[in-house]
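Everything on this sheet refers to the single structure shown next.
As you look at this complex, bear in mind that one protein chain is not there, while each of the others sits in place.
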Amino acid sequence: MQRHQIGILGATGMVGQRFIQLLEQHPWFEVVWLAASDKSSGKRYGDAVKWKLDTPLPAHIAQMQISPATPESAPKIIFAALDSDIARELEPKFAAAGCAVISNSSAFRMQQDVPLVIPEVNGDHLPLLEKQTWRKQSGGYLVTNPNCSAIGLVLALKPLEERFGLDAIFVSTMQAVSGAGYPGVPSLDILGNVVPYIKSEEEKMQEETLKLLGCLKDDRVQPLEAKISAHCNRVPVEDGHTESVSIKLRKPATREQILAAWQEFRPLAGQNLPTAPAQPIEFIPADDRPQPRLDRMRGHGMAAVVGRLRPCTLFDWKFTVLSHNTIRGAAGAALLNAELLATLGKLEPAAVPA
Amino acid sequence: MQRHQIGILGATGMVGQRFIQLLEQHPWFEVVWLAASDKSSGKRYGDAVKWKLDTPLPAHIAQMQISPATPESAPKIIFAALDSDIARELEPKFAAAGCAVISNSSAFRMQQDVPLVIPEVNGDHLPLLEKQTWRKQSGGYLVTNPNCSAIGLVLALKPLEERFGLDAIFVSTMQAVSGAGYPGVPSLDILGNVVPYIKSEEEKMQEETLKLLGCLKDDRVQPLEAKISAHCNRVPVEDGHTESVSIKLRKPATREQILAAWQEFRPLAGQNLPTAPAQPIEFIPADDRPQPRLDRMRGHGMAAVVGRLRPCTLFDWKFTVLSHNTIRGAAGAALLNAELLATLGKLEPAAVPA
Amino acid sequence: MQRHQIGILGATGMVGQRFIQLLEQHPWFEVVWLAASDKSSGKRYGDAVKWKLDTPLPAHIAQMQISPATPESAPKIIFAALDSDIARELEPKFAAAGCAVISNSSAFRMQQDVPLVIPEVNGDHLPLLEKQTWRKQSGGYLVTNPNCSAIGLVLALKPLEERFGLDAIFVSTMQAVSGAGYPGVPSLDILGNVVPYIKSEEEKMQEETLKLLGCLKDDRVQPLEAKISAHCNRVPVEDGHTESVSIKLRKPATREQILAAWQEFRPLAGQNLPTAPAQPIEFIPADDRPQPRLDRMRGHGMAAVVGRLRPCTLFDWKFTVLSHNTIRGAAGAALLNAELLATLGKLEPAAVPA
Partner (left out) sequence: MQRHQIGILGATGMVGQRFIQLLEQHPWFEVVWLAASDKSSGKRYGDAVKWKLDTPLPAHIAQMQISPATPESAPKIIFAALDSDIARELEPKFAAAGCAVISNSSAFRMQQDVPLVIPEVNGDHLPLLEKQTWRKQSGGYLVTNPNCSAIGLVLALKPLEERFGLDAIFVSTMQAVSGAGYPGVPSLDILGNVVPYIKSEEEKMQEETLKLLGCLKDDRVQPLEAKISAHCNRVPVEDGHTESVSIKLRKPATREQILAAWQEFRPLAGQNLPTAPAQPIEFIPADDRPQPRLDRMRGHGMAAVVGRLRPCTLFDWKFTVLSHNTIRGAAGAALLNAELLATLGKLEPAAVPA
């Protein structure tokens, strides 16, 4: 099988680096094009990037020349890892030029005709892309994945919403510094410290969660009707967002029923998406888990890891959820979206997977 | 004025060290007796302690000999900084021997005739001590301060409860490692990590908060009738507990009214207690505060520092509160209790402050 | 091929856990026996261990019952990960009972008839084991690997000693907390801090380095005649020891000659030892490397990573070396020793590798 040729917009940033790491030896996708800011354009990738991952930069990627961030030279499948304001400007250009833009940016997530998708949760929102003007005119489109803080939460909530209904959600996060990119959070701000604020994060987390758990009806996503309140905090952790959650359900649920809902949640089973974890939600029974340093790589960094399920004195249940913010929460999320789009035949015709 | 002679039970631990630091040059109290575990008894304090504070161990304290942990040789005022199971055994012995035991331990906090007190919040619960059998028989008694995670929260809540009534409280903590004593949390557990569990902490935080905010009626404390749910987490911070809080009020309150309630909350004004902060609740308007490393020493470590007041999409308001866990949350809390007891004439007769 | 059956002494500690992790799916060795302290004996391993690695505890290992730490029930190949004082008592018992004891402990490293070995450096010291009384009487023997701080240094020095001769060595270490085991270093001692002292570490580092670089002559190891001075420090890093090194050579060497010596150092090439890294010494040309978080996993944690080669204003050259302290510096070191012993036919006869 020939692999899909893909490009990466924002290839030198933290999420761009994760794309490169995760795409190395990917069975369906092949990186053929890298773009970054103007000052990097024309350089060898190896010279332009400050590689911050703990696996070596692949030699053949290091040799690639960075292209200008314009659609002319680009392949028809683009993973976009851009800052929001740049995404707002560039992503529409690529979609208008006929590219499938699989974006990690927040710029268009809440736009009415843009699917905001976690494959295990709401892959059925993808048809929304057919409503995009770009799609009709050029074949191009834009699909997004949620904020890194929302993904683990929504994965943990989805099977509970399905079986018991969700009425209210309280969540307080302890987020890793890699979520802010590089250079990102200054060490003087976070060593031995907590910063109880991440700009716009609470708003994103709240509205994206309800859109992700909503229903596609009459070409629109009806957000879930539930109340949600988020507190977002930064802590001195490299990777992995940990979240304390309390939920109020519409129907009573026992501990066993909740554990079963999580355990049995395998909506992608049988689809063989290369990046999909076998067990999207992993429950750890130990008292003091999940912990980011020990558990963020579960399911190759793609699992939502839950623990500490216990009754809530205020709502019904409380628990802790953890997910890897630059894998499941960013590059891996977009990659899984692309894999689902591939199986739906929505990537370029030349490269349908076997 | 002659100073009260006091003793410290558990003098070598983290809280014991804070007592020594805070009592150095205290105008009302003088440390004359130090006790610790059997293996330290008889040693010079300077040889027995692993001093972990960033001010030097006072030379005259270093020279003191550690006494056996029995009331025979002890003065009549005891600050107790013992682990809970040891406190359960030792504190009653000292109270029965006629000592005023000002305890930081959790062992007896919830016992019906034991005052659990924050002077700014519920100093009026102190008369409960007169009901203690020890008091009647020997003059001794036991007074406690709350868990380090409850103190900052309750300070921030008290003026809101007074003015608007509290219906429901969500709190999610990010607690410093010094709260676990020494050696306490292993570095392998917390470097670059979050531990979403502290044994019994959520239960303590919940029940102590309601007792502290309750009313003394007919020789009993009626706990506040409100719902509270706590999530307790450990983070890699040396000192200072940070807490994300959402509250539901009984009466509507505007932002200005809440800020005014905090600003005007000075219940100890005019009492001149040496350890009382001039402003018990300090509000910082910057978006990203309070932060433990920058703000824990406000009010010499005795203030509850609040920030990020904003509407809650689920309840009424949300905010962040920070307090220093081994000063306001432990040694300073006990010290302030003792100062209030002194002004009430409940410490030994020989040493009434002017 | 049938795999060698091996046992692990000290299986619940940090190094014991690494043994289990590294032996999972090892082509030559199979874990059949686990022993730990008396209080763990008889328990399921999964119940006794506080598993601290970021890969899950293998399920079949979790089910194994912990045996008493006596040779009666043990297999004939033992990986020992014991504290030094316990090793001093137990390891001789196993050797006397006919076991090949591959030890990570410091207890016997400097004993005259005990090989202290890094396979790439001085595998030719192994015949020393034939001089052990245990060997003569029962077939058992004791082989050791060096301290975690010495291994990376000695790997980096060996090719330089071979080609240019070493006259003097300065080394100052910045060591990870995992080197102290679990619970090990209290978080209050190391968060945002440096501890400029590790008990006995400088002495071990100095004497082991000279023994490792020495020659086996007349049934004795003649230590290298060179001067060495070590400063050992603990820093808030989870894994990976970083060391600043200055060296004085006996013959002049250019930068290119030193880089070539490192690059060409592959003494185990062609032996196909499963744990041996293809490139034992990896040089990184970037100004600011090696760094523990980014580079400790080079060669699956078995490489010595060097960088910052530059002239020394005091001696001849200076550089930085990094190695993973619980893989190359402990469990992986012992495992590689065992693999080399296997190819030499010195493990039990029943299991000669193909």
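Letters are used for the chains, namely A, B and C, taken in the order the chains are written, and counting of residues starts over at 1 for each.
Criterion: a residue touches a chain if its C-beta (ideal position, glycine included) is under 8 Å from a C-beta of that chain, and two chains touch if they have at least 3 such contacts.
This is a predicted model, so every value here is computed, not measured.
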| item | value |
| --- | --- |
| Partners of the unshown chain among those that are drawn | A, B, C |
| Among A:L191, A:L216 or A:A260, residue touching the chain not depicted | A:L191 |
| Contact with the hidden chain (one of A:P196, A:P236, A:P277 or A:G307) | A:P236 |
| Identified contact with the non-displayed chain, of C:N233, C:Q279 or C:T343 | C:N233 |
| Given C:I86, C:A168 or C:A260, the one touching the chain that is not displayed | C:A168 |
| Touch list for chain A against the chain that is not drawn | 14, 52, 177-178, 182-192, 236-238 |
| Contact set of chain B toward the excluded chain (per top definition) | 52-56, 191-192, 238, 293-298 |
| Residues of chain C (touch criterion as defined above) contacting the omitted chain | 168-170, 172, 174, 189, 191-197, 199, 206, 227-229, 231, 233, 235-238, 242, 244, 246, 287-294, 307-308, 312-315, 318, 320 |
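Definition applied: only the chains that are shown with their structure count from here on.
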| item | value |
| --- | --- |
| Maximum centroid distance from chain C, chain identifier (CA atoms) | B |
| Rounded Å distance between chain B and chain C, as computed from the means of their C-alpha atoms | 48 |
| Where chain A and chain C are represented by their mean Cα positions, the distance between them in whole Å | 40 |
| Contacts with 2+ other chains: residues of chain C | 52, 191-192, 238 |
